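All protein chains but one are shown at their positions in the complex.
Then we have chain A:
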């Protein structure tokens, strides 16, 4: 067992000791008083003795000397009382009670500082020792207990106990106990105001002294021992059951809400709204109980890093950010191993030897940073090192050597792709296989494990600067966002994390859009061939009816399983919703295409599909690994490396503009009616925050010549999409960008497409707000400079929004 574990275990022992002792001490108070009533009761006597004996023994073991001393003299006294050598007098009881209080105070101290404090309690020890002498002698003794300063007086009770306000007011002398009793009586009679307020209203005390008392009280509260009063231990199974019950409650709530819509009763609808609210809150809170900070897993890493770095002669410091980031208990367990592996890898492969670092002008000590934070309902975990980084060329050579890729593939491979080679099975980069890592098992396992949790892992690296592994996992496995679809009359849920986009082929497209590649159905998605799976065929082995298919629209759900993308043809796409994931019984565990089940709002069970399993069963995954061996594949991969994803936009004047997809957070349609005006800004409530809207095209200066405008208009008339002035529709199209953590909406006339294009910048900036121009899809397209547009929209000090020099009016 290593030192770190020992420390943790020690903490646990101490915590247990505190909780247990506090419980026992509470009983002890009562026992002592009961014993005073009935001094001959051997059973109570025995119980008291055992309690103190246990405390003494444990704190001796834990090394709390002072606590041990106090309990030791107490034990001696008790032992004599038990043997009948001494009688239990009032003085002895008082002294024993004082001892109980003293032990309590030391336990508080232990809990806060892990030591039993400075206080020696010498007087108390003296009193307890003196009381061990026979009664007759004690009476003559020169330390009458009354004269001894009481421990309670030295340690005002507020420090350990939270007193009620009334009691505090009485003790500070501003109110009498009769007045407080009267106030409490009023409360019992139904007055909901706190005691302090009632007293103020009656003119008994002034507000100031109540405020003072409340301050004191809250101070005491914060000091009250957390382990003993603020928390209790709960069986995890109980939490699981609670979670199930809440899930059930959510379903019933949904049914009630559905039912409530069918008849018109305001009372019922308010009640059901209330029910809905409470249920949601309950669900949230219960989920919260299962949350644990990730710091729990991380706590063993400093030791891992220390041992490893010493083992290989490196100097490594571990830094942690976001220890308190919560995630579901089940996930905490599940990510432990992958994380450990990644941290070990960082030490072993990432950080260089100190002399190498110094030679490269880096500090000899390397830094590994663990970072965790919540983002968009997911948890991000990053493992960064400031080491040598990974050389994609070396990776390629290694992979070539091992025969994992062909030479052609290696040549075509982009940097990103090359980095992802480390996730391939049977791949290891360490020159020598050490006992730490480098056996070529691991990274692929790490990736699989994380993907099994519904997460993704991503690697980025700069040569000479370091490597960052980024893991994204859902907050909880119990509830996930999912897309619900229908197929052959059944409903299914698909985890949102696998979802790329939705396609609807209508009319002519539905007939001719799906092509046949030697028996394999494919669809051309932005110039690339997307393999298609028919869900009904995959699950039920039923061929789609030929004629029926031709008449209807075709719904394709574009999914990704790791690197692979494929289209799933379904009958109907329904909506996205949060679903409670329930595991399948053991009868169904072996079916890899099914990830679980969930209960829909109407009480029906829907199956959650496993996208990886589906792809695997259809033999798509193995194809993906051989992808690029065919003639066409080669070209595609070669082109892909220089391609950029662009959002293509249309100006109200018909001109084309574009924003790189990397700068875009989302594309949204916003109801015109939901747009509000604050000062000169147009704002809209968006995902819990206020998003400023910027009308891009009215902001930009006019650029084109009149001839050009007519030419563009002609081109548009020829194009398939008929020109439709934005004013006429009830929604506006908004490109949402995130700047400094704030969402900013660029109002555009129309979002045309998201295209992957190999861009050749052909022109300089044509006007303010435009960074460059290029020919994309045979049209001159301006690259929108998002930062500049935002800067241009900034309201001037005089309150006038700065506009372009054209006279276009805001149309929203």
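Here, contacts are C-beta pairs under 8 Å (C-beta built on N, C-alpha and C of every residue); 3 or more make two chains touch, one makes a residue touch a chain; residues count from 1.
In this text, contacts and distances are computed from a predicted model.
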| item | value |
| --- | --- |
| Chain left out of the displayed complex - its UniProt protein name, from "SPFH domain, Band 7 family protein", "Thiosulfate oxidation carrier complex protein SoxZ", "CheW protein" or "Permease component of ABC transporter" | "CheW protein" |
| Residue among A:233, A:586 or A:794 touching the omitted chain | A:586 |
| Among A:74, A:247, A:338 or A:389, residue touching the chain not depicted | A:247 |
| Candidate in contact with the missing chain, chosen from A:62, A:239 or A:599 | A:599 |
| Option touching the unshown chain, where A:55, A:480 or A:607 are the choices | A:607 |
| Chain not shown, touching residues in chain A | 244-245, 247-248, 251, 490, 538-540, 582-589, 591, 593-594, 597, 599, 603-607 |
